[in-house]
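Quick one: this structure, given as structure tokens, is what I'll be asking you about.
Omission of a single protein chain aside, the complex is shown with its protein chains in their original locations.
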Amino acid sequence: MKRVFPILALLTAVLLSCALYEALVAAPTEQTMGNVQRIFYYHVPSAWTAFLLFFINFVCSIQYLVRPNPVADKLTNWTVIAIGIAACIAAFVIRPLPEGIEPSSVATTGLAIAGFYFLIRKCFSQPRTDALAVVTAEVGVVFCTVVLVTGPLWARPVWGIWWTWDVRLTSTLVLWLIYVSYLMLRRFSTSGQTPVLAAALAVFGALDVPLVYFSIWIFRTQHPQPVIGGGGSIDPRMLHVLLINWLAFLCFAALVCWSRYRLEILQREVEETQALEALLEPRSSR
Amino acid sequence: MNFLYAAYTATWIIHITYLGTLVRRYHRLSGEIEELKKK
Partner (left out) sequence: MSKSSAVPSGVTGATLAKDLRLEWRSKDALNSMLFFSLLVVVVFSFSFDPNAEESRQIAGGLVWVAFLFAAVVALNQTWARELRNHVLDAYRVSPAPANSLFLAKASGNFIFVAVLEILMTPLFIMFYKLRALGPAWQLIPVAALGTWALVVNGTFFAAMSLRTRSREIMLPLLLFPVSIPALLAMVNATTAILTGELSAKFWIVLLSTYDVVFTIACLLLFELVLNAE
């Protein structure tokens, strides 16, 4: 296992350099926006990575809350399986789908949700899901910060404004705020049951995000906003560069998460040992 | 164009800062481990 890390690190470095070259040099220049559009190749993969990490955090939080209770655990397992099946059925039965959404992506999303849930369940024991939750929250916030910084830097030269309250930007900002508050709860909590509280907060955050998205979507249809990232097809060469950058950032995120995870496990072991030391120390020396 | 470089630079600054905090935490933890080992 230990040899995988340096190999992965090397692979990531190579991928990132390739991706950077592709983004800056090889990708075709966009017609209307010019070279500034290349920010897209860093902005979008960071967003997708952040969302994936937050999703993993949500799965870990649910598992942490649900696993100690066998009834709730079984119920959740079946619910997740039902979601996967329902997504597959819905993909091909619901006509017409909202614009821009393909049946295959709906089905894949449903299957991915179920897949991630059971994969994490298998690979991580209940206390370790909490460690994974912290890790993905932190790294997710880092990637989300990148999204929120590169976004305005892209918007300013193209639309002349730093910020606008459209669906995607505001939802991303709220997501960032929720997870920063999650991290603050973790840091400031003095309870021995911090993981439980944090997991509850993560569930609240996850419930909130679709509501945010929906509310801003209604807000936007009532008050027209500048159209950002219009739908429609993307040049296949650009798509290729985008995907390479996403792969590179996914590997990078995996590396960072892995390192942070090892650090977290080590820290917990040290704390346990320290606690044990304090208990076992002879009373006179304290 | 400046915005493009600013965006890419900002991205890497954010990532490297985070990695820096990880390294610092690891050093502090190593120190604590050394202390525990001495006992």
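To keep things simple, chains are lettered A and B as they appear, and every chain counts its residues starting from 1.
FYI, a contact is a pair of C-beta atoms (placed from the backbone, for glycine too) under 8 Å apart; a residue touches a chain by one contact, two chains touch by 3 or more.
As the structure is a computational prediction, the values presented were derived from the model and not from experiment.
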{"item": "Omitted chain - touching chains that are shown", "value": "A"}
{"item": "Of A:I81, A:I161, A:I218 or A:A275, the one touching the omitted chain in the full complex", "value": "A:I218"}
{"item": "Touch with the omitted chain, as defined above, among A:A82, A:M184 or A:L239", "value": "A:M184"}
{"item": "Of A:L10, A:A26 or A:A72, the residue in touch with the unshown chain", "value": "A:A72"}
{"item": "Residues from chain A at the interface with the omitted partner, ascending", "value": "65, 69, 71-72, 174, 177-178, 180-181, 184-185, 188-193, 196-197, 200-201, 203-205, 207-208, 211-212, 214-216, 218-219, 222"}
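Operating definition for what follows: only the chains that are shown with their structure count from here on.
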{"item": "Whole-Å separation of chain centres (CA-atom averages), chain A against chain B", "value": "20"}
{"item": "Partner chain A, residues of chain B touching it in the complex", "value": "1, 3-4, 6-8, 10-11, 14-15, 18-19, 22, 25-26, 29, 32-33, 36, 39"}
{"item": "Residue numbers on chain A that touch chain B, as the complex places them", "value": "20, 24, 35-36, 38-39, 42-43, 46, 138-139, 142, 145-146, 149-150, 153-154, 156-157, 252, 256, 259-260, 263, 266-267, 270, 273-274, 277"}
